[in-house]
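Only one protein chain is missing; all other protein chains are in place.
Order of writing sets the chain letters: A, B, C and D. Residues in each chain are counted from 1.
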Amino acid sequence: MGKPSPDAAELQAQGLECIRGDRLLFCDLSFDLAAGELLAVEGANGAGKTSLLRILAGLSLPSEGSVVWRGHAIARRRAEYCAEMIYLGHQGGLKMDLSPLENLRLWLTLAGLEANDDAITHALATVGLDGYQDAPTRILSAGQRQRTALSRLLLSAAPLWILDEPFTALDTRGLTLVRQLLDRHADRGGLAVLTSHQPIEVSGPLRSLVLA
Amino acid sequence: MGKPSPDAAELQAQGLECIRGDRLLFCDLSFDLAAGELLAVEGANGAGKTSLLRILAGLSLPSEGSVVWRGHAIARRRAEYCAEMIYLGHQGGLKMDLSPLENLRLWLTLAGLEANDDAITHALATVGLDGYQDAPTRILSAGQRQRTALSRLLLSAAPLWILDEPFTALDTRGLTLVRQLLDRHADRGGLAVLTSHQPIEVSGPLRSLVLA
Amino acid sequence: MDSLVAAFLALLRRDLMLAFRHRGELANPLIFFLMIVTLYPLGVSPDVNLLRQIAPGVIWIAALLAALFSLENLFRTDFDDGSLEQLLLSPQPLPILVIAKVLAHWLVSGLPMVLLAPLLGLLLSMPATAVKVLVASLAIGTPLLSLIGAVGVALTVGLRRGGLLLTLLILPLYIPVLIFATSAVSAAAAGLPVAGQLYLLAALLALGVTLAPFAVAAALRISLS
Amino acid sequence: MDSLVAAFLALLRRDLMLAFRHRGELANPLIFFLMIVTLYPLGVSPDVNLLRQIAPGVIWIAALLAALFSLENLFRTDFDDGSLEQLLLSPQPLPILVIAKVLAHWLVSGLPMVLLAPLLGLLLSMPATAVKVLVASLAIGTPLLSLIGAVGVALTVGLRRGGLLLTLLILPLYIPVLIFATSAVSAAAAGLPVAGQLYLLAALLALGVTLAPFAVAAALRISLS
Partner (left out) sequence: MWTFLHKFASPKHFYRIAGKMIPWLAALTVLFMVAGLYFGLFVAPPDYQQGESYRIMFIHVPSAWMSLFVYVFMAVAAAIHLIWNIKLADVMASSSAVLGASFTFLALATGSLWGKPMWGAWWVWDARLTSELILLFLYLGYIALVAAIDDKRAAGRAGGVLILVGVVNIPIIHYSVEWWNTLHQGPTVTKFDKPSIHLSMLLPLLLMAAAFQFYFFTLVLMRARTEVLERERRSAWVEELLG
């Protein structure tokens, strides 16, 4: 892990500890992430990657330590943090009975952004869902659902992305697309924390954190 | 696709057609698979791989054509076919409130096999779930659940495997494990139809079927 | 044959185990009935005579609702986690497996009601003869509720938010059971013979046990395709 | 502020849309309610005097059970597909979003009952003055049922098979509502003043609207952690 450089660091993990049941998954885990940096969380199945990402997103509480965003503990400034962060978990958070368009419209409004149908349709086309924007999500294939969830990344300007296995179920063109998205995000000074069991080939530097 | 060789072919798809909603996913799809052959079904997201596999497993009906196993249409001899086939879908079919051991025990009994606790524990250890056999499946990570589902392959002698994205959520050691399983299965004269967006590296020959 | 028996028992055992895994769950049906019955003195009137009069109907309606409430668990959870798929892929005859699941459902939701009925009858001050008939009618009627319910659930399991649709399908089928059963109990309270109604219920049950499993199996295959 | 209003409306709209997407769903709570009420003449007794006497209680208990039945949909589906997670990650204040969801639930499950009550009162031969009070009590009481129910669902949403547990948690909290409401209706039928009970209900509603959303928000965060 890189040295702490508190001035530049936007996202800081400070002494995180996570206990699930009787098992200590990790303890005293600290890192800093500055603008433009991507962090790959690695580890075998069951190492605690998902648990860490949920803590970073503020969904669960660490048993010790805290997550700091731009100098403030996220528990204190939840609203501001949520406005600047996108979390994509194992589940897409899509309503099966609504169309991708309707799903994204709601998500944008909840995120405090303006829901512009043209922009959404465009984003869906970019991820390869041309013609599916009005179909119920239920009929989409596994990969198509994942693409719908990923199209959020195109629609928001949030500087922090937290992505749990974003490559699941994607075909090769889907993989390339997400890699490009990550590259562009880093170029613009965005931050990302992600996990993946497939190699993450991005053009910029990729830091990695290994959970044992 | 290989030439039809009806004598040796154990599994035959005869003029399958699948229509979902308004879309024709594939039509007039035929292939034969002989003992010891592995078939990779390829295609972009939404091409119809899952739909095909569910038809092969007898879970849904094709709009045209039929699936033939050892000379008999599977719809006619469901029980015999089910006894010789394992299907692993996107969902593992695991009860979250039961332990892996209990889950597998039930599955074996339902499959008409003898449920031997030692054998199950051994299989679970082989897929890397040592020590988890009595924990509720709910607490397992995504990869650990997938491993539990895959351990069925070790416990049954069914000659036909139908696997929908068996590599999902697995780490590199998990991948290797499944590849070895596939190799051994082919060596013993088993058949497998599988999908995957990751390269399937097996030592024997791998036929492939591309859905457009 | 042996392996069929083994599969039947294993499935039954699993469903019971799932129901009782959480330590508290075992007591829940008991408390559920007690609570529903408690609503009446509170909402309607604590008057003993009135309570005695409405008691059979109230207890039977509670049994009906309890069955309805717990039906969702019969196949819905299995559907969601894909284990229903695996059940359909078992080489064993599906109707038999269905019977195992329905039996488990009845043991968890119906049987406690049968066992608890005397206590509830007492709380609502029913006469002793009527209580006996009440227990008999519940013993014959509640398995029927589970069987009919299973058909409904099997038909709606593939649909999201099938809860209310399910009610719509099932309640009309429950009503004959309710009518025969409560009329038997009222007849007993009035000192009239009750064998007729109970035989009818038993005939319905025989019909249900033989036909419902096939209907459920067919409905499941359709729902999953 | 504007974006909060937009989020509130969007969430409300989505939940209503989901409820009405399946064409049949709109009519369902209504039919459920009607059916439960028809069970009584069948299961209890068709005697008009008796029915009139038990009518307020029966209608209210039906309202209560209908609320209980439909509650599962309030957060459970959102939990299963991960959209609850996304709701919690919205920068908007969670209690406000919770109000939108509860409002949608009430519009689908509670409001139809309020509108239907006069008809049911008629069916069970209630006097006209009592019907008016019944409607008023339902109008004040059913939102309360949705609010209280939301707390229970939020607490149990992370647990598999929460159905019976949910009942155990919620029914005790529903009982005060039931008591005040039915005593108001009975008082009206007896020609007594009812303002007291209705004010009390209204006070409970005010309390519920201000406090429950916070409790729900807290419970959701706990359930998902």
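Throughout what follows, contacts are C-beta pairs under 8 Å (C-beta built on N, C-alpha and C of every residue); 3 or more make two chains touch, one makes a residue touch a chain.
Predicted model only: the values in this text are computed from it and were never measured.
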Kindly state which of the options D:Val48, D:Leu115 or D:Leu159 is in contact with the chain not pictured.
-> D:Leu159
Filtering C:Leu42, C:Leu107, C:Ile175 or C:Leu224 for touch with the omitted chain leaves C:Leu42
Which listed residue (D:Ala128, D:Leu192 or D:Leu207) would be found touching the missing chain in the intact complex?
-> D:Leu207
With the full complex in mind, choose from C:Ile31, C:Ile96, C:Leu111 or C:Ala218 the residue touching the hidden chain.
-> C:Ile31
Touching the unshown chain, chain D contributes residues 148, 151, 155-156, 158-159, 162, 165, 168-169, 171-173, 175-176, 179, 183, 204, 207, 211-212, 215, 218-219, 222-223, 225
Note that chain C touches the absent chain at residues 22-24, 27-28, 31, 35, 38, 41-42, 46, 48, 51, 123
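Here is the rule we use: only the chains that are shown with their structure count from here on.
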Longest centre-to-centre distance from chain C, chain (CA-based) | A
Between chain A and chain B, what is the separation of their C-alpha centroids in Å?
-> 31
Go ahead and note the Å separation of the Cα centroids belonging to chain B and chain D.
-> 46
Chain centre separation in whole Å, for chain C relative to chain B (CA means) = 37
Residues of chain A that touch two or more other chains sit at 90, 96-97
Where chain D touches two or more other chains at once, by residue number | 18, 22, 160-161
In the complex with chain D, residue positions of chain A that touch it = 57-61, 78-80, 82-83, 85, 87, 89-98, 102, 105-107, 109-113, 115
Along chain D, where are the residues that touch chain C in the complex?
-> 18, 22, 24-25, 28-29, 31-32, 35-36, 39-40, 42-45, 50, 53-54, 56-58, 60-61, 64-65, 69-70, 72-73, 77, 80, 160-161, 163-165, 167-168, 171-172, 175, 178-179, 182, 186
State the interface residues of chain C toward chain B in the complex, per the touch definition above.
-> 3, 6-7, 10-11, 14, 17-18, 21-22, 77, 81-83, 85-93, 97, 224-225
